[in-house]
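One protein chain omitted, others in place.
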Amino acid sequence: MRLSDLLGQEVVTEGGEHLGRVRDVRLVQDGPLLGTWGAAFRVDALIVGRGAVLARLGLTRDTPSEPDLLQRPFGPFRRRRPVPVPWDRVVEVGDVIRVTDDPTRRSPGG
Amino acid sequence: MAGRMLLAGFALLDRQIVDRDGRMAGKVDDLELAEPDGGGAPYVTGLVSGRGALARRIGGRLGRAAAWLSARLEASGEQPGPIPFGVVRELGNHIEITLTREDLDSFELERRLRDGVVAKIPGARHAPE
Partner (left out) sequence: MKKLSGIALGILTAMGGFVDIGDIVANAETGARFRLSLAWAVVLGVGGIVVYAEMAGRVAAISHRPVFDLVRERLGARMGLANLFASFFITLLTLIAEVAGIALALELVTDVSYLLWLPLTALLVWLVIWRMRFEAMERLFGLMGLVLIAIAVGVWRLDPDWGNLLGSATRPLVPAGEGHPTYLYYAVALFGAAMTPYEVFFFSSGGVEERWTRRDLAISRANVFVGFPLGGLLSLALMASTAIVFAPRGIQVSHLSQAALPTALALGKVGLALVIVGFFAATFGAALETALSAGYTVSQYFGWQWGKLVAPRDASRFHLLVLGSIAASVLVGLTAVDPIKVTEYSIVLSAAALPLTYFPILVVANDRDYMGDAVNSKLGNVFAFGYLVLIVVASLAALPLMIATRAGA
């Protein structure tokens, strides 16, 4: 699998809800050891939502180093915050990425 | 262990790769991911650098044309393999690796142009004085 197989893909829950597209992929460095580098970067979560272009430019990053003055002019675009979807919710990566329903939200049935 | 956290598309993709001697060795055009045998989340095993990978990301008619052209330019007809992540030395605003660019598959076209054309022009061997 390549990173480009994930980026830009539509994310749909098993319940049929469209969550948006994969904007970026969050990695955590706690995977197996690789060569002289050390621990591998493991896929932790898909960052799903709109505003991929602005994120790409670095305007809607959620890091402490986010350019502060840029937040204001682009504030209106930030309202739809991207949501991380943890990798353990991913069921299948194909034409779309199927994920389980959000366990933190009450499902309609129960 | 809680490791370093970063965004793949933002912090790795499209960054400059710099080799052991400080020479530029391509861009990170894609990342190779592997799924562990016992299941679980995939992890990054390599940096993919080369025209084929880039063409795939550009997509559309232009991407297909570029992919076709790049396959023809490859002497072996094969796409360059990924650079194993184990040779990465440092991640910053560029990515340093412990190999030289001559070790990489993606260097092939540069090598052919160098040996076939550029090195034959007088004065090619020394930096300008």
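Letters A and B mark the chains in the order given here, with residues in each chain numbered from 1 onward.
Please note the rule applied: contacts are C-beta pairs under 8 Å (C-beta built on N, C-alpha and C of every residue); 3 or more make two chains touch, one makes a residue touch a chain.
Quick caveat, the model's predicted, so the values are computed rather than measured.
Peer 1: In the whole complex, what residues of chain B lie against the chain that is missing from view?
Peer 2: Its contact residues with the unshown chain are 13-17, 23-27, 29, 49, 51, 54, 57-59, 62, 93-94, 101, 109-110, 113-114, 117-119, 121, 123-129.
In the analysis below, only the chains that are shown with their structure count from here on.
Peer 1: List the centre-to-centre spacing of chain A and chain B in whole Å, with centres computed as mean CA coordinates.
Peer 2: The answer is 24 Å.
Peer 1: Within the complex, which stretch of chain A touches chain B?
Peer 2: 1-4, 7, 23-32, 34-37, 39-44, 47, 55-56, 58, 61, 87-88
Peer 1: Enumerate the contact residues on chain B facing chain A in the complex.
Peer 2: These residues of chain B touch chain A: 1-10, 13, 30-36, 41-45, 48, 53, 56-57, 84-89, 98.
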